[in-house]
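Excluded from the complex is one protein chain; the other protein chains are retained at their positions.
Up next is chain A:
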Amino acid sequence: MPWLRVLFVLLVARPVVKLWLGLTVRHQERLPLTGPAIVVANHNSHLDILTLYALFPLGRIRHVQPAAAADYFLKNRAMAWFATQVVGIIPVKRGSKKGDDPLAGCREALADGRILILFPEGTRGEPEVLSEVKSGIWHLAGEFPQAPVIPVYMHGLGRALGRGQWLPIPFFVDVAVGHAHYWQDNRQAFKQELRDCLLQLREKVLPARLDND
């Protein structure tokens, strides 16, 4: 139900991210508006999805979908309905049995020409720490080598709403969008490039330092 998602972005995501928190975006113009495209972002908070949604124009929201852990978001029926119908996640089964394809939903979305949001670190991890980039992104991008992979770094959300917290506290949030990357044969190089780009973006969003004497 795409209109539920548009309402969710208009009435929840945007007010929370733009008014309650406060958003500064660098290079918003680098965000893809048409698919297939993959947006990879660092993951520290449930607010990450809301923030990424808030970056896209309302008219494009129906084409944007984040991949999220099935074991977490499909725990019970009410939450599953909210996650898939209102937020619009694509459930990914973590650590599934052999034969099961955890990325089937993502593949379908890209084949359908949608913009897929991935958190390649896998979990939210420690606040404001960038974990290793997992290999799933390389496998997925390999099947859509023409789709751009755009890294996005978000700073401050782990503080606003970290693991185990339920109340978002206002903090200013900084977001930087990187240049498009494309799939390459060398898995390690591809992953390293994405991670380096995210780290470089992190340098940009940290406040300007004084030249201390």
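One rule holds in what follows: contacts are C-beta pairs under 8 Å (C-beta built on N, C-alpha and C of every residue); 3 or more make two chains touch, one makes a residue touch a chain; residues count from 1.
Convention: contacts and distances are computed from a predicted model.
This figure omits one chain of the complex; the name its UniProt record holds, of "ABC transporter permease", "Phosphatidate cytidylyltransferase", "ATP-binding cassette domain-containing protein" or "Sulfur carrier protein", is "Phosphatidate cytidylyltransferase". Only one residue in the set A:R107, A:R159, A:K191 or A:K204 touches the chain that does not appear here, and it is A:R159. Although one chain is not shown, part of chain A still touches it, namely residues 22, 24, 127, 156, 159, 162, 165, 167, 169-172, 207-210, 212.
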